[in-house]
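Excluded from the complex is one protein chain; the other protein chains are retained at their positions.
Here is chain A:
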Amino acid sequence: MVSYTVSHQAYVKIILHSAKYPHKLVNGVLLGKRVGSDQVAIDDAVPLLHNWTSLSPMMEIGLDLASGYAESKGLHVVGYYQASERVGEVALAPVGERMASKISEAFPEAIALVVDGQQVGSESAALMPFVAASGTSWRPVSSSPPPFTLGSTFSLVSEKSPTRAVALIRESRLHEKFGDFDDHLEDVSIDWLRNEACNDPVP
């Protein structure tokens, strides 16, 4: 069994992205690396789109650019993430399945993380992992113990990330400084690959 860890930076970025466009579907990719033979460390997240998320040209280019950036950091694109425009919806959209399948061609252990809007305000990780089922279809991980609980194959590097992410939104309004590839295409000075203004020290 491969286990996955999600860094503070990756977690915070995913939640900031979903908070910036609460009424839209947002997506992006996960950057990370293999650690040993049975672990994948998700170190960072790169936000792609919030407009026209069912259309592929900008997604293809964004993925290409994110892969190039990952390489320069000694990382790979190891997965996909998405937050739905509806709070109660924790399903991987068809586009997500296609993207995740594409990513898994280059990185077989790729996963998809979908934001669980109802969990964002809580102290636990608001993420539902999806793994490849068959062909291009993906299924939510229904392991025991459940993902992101003690003893599960999915864990956060810092268990304070969920509380901290919410505080960054409510108190610092950091999501307003966050930008994705769509934002970049409207204003090329927006640094969507790094989002340095949103790097938060690990709590």
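The criterion applied here is as follows: a contact is a pair of C-beta atoms (placed from the backbone, for glycine too) under 8 Å apart; a residue touches a chain by one contact, two chains touch by 3 or more; residues count from 1.
As a working rule, contacts and distances are computed from a predicted model.
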Which protein name, taken from UniProt, belongs to the chain you can't see among "Eukaryotic translation initiation factor 3 subunit I", "ER membrane protein complex subunit 2", "Killer cell lectin-like receptor subfamily B member 1F" or "Claudin"?
"ER membrane protein complex subunit 2"
Specify the residue from the set A:35, A:55, A:133 or A:197 that touches the hidden chain.
A:55
Against the chain that's been left off, what residues of chain A make contact? List them.
22-23, 52, 54-58, 60-61, 64-65, 68-69, 72, 86, 93-95, 184-186, 188-194
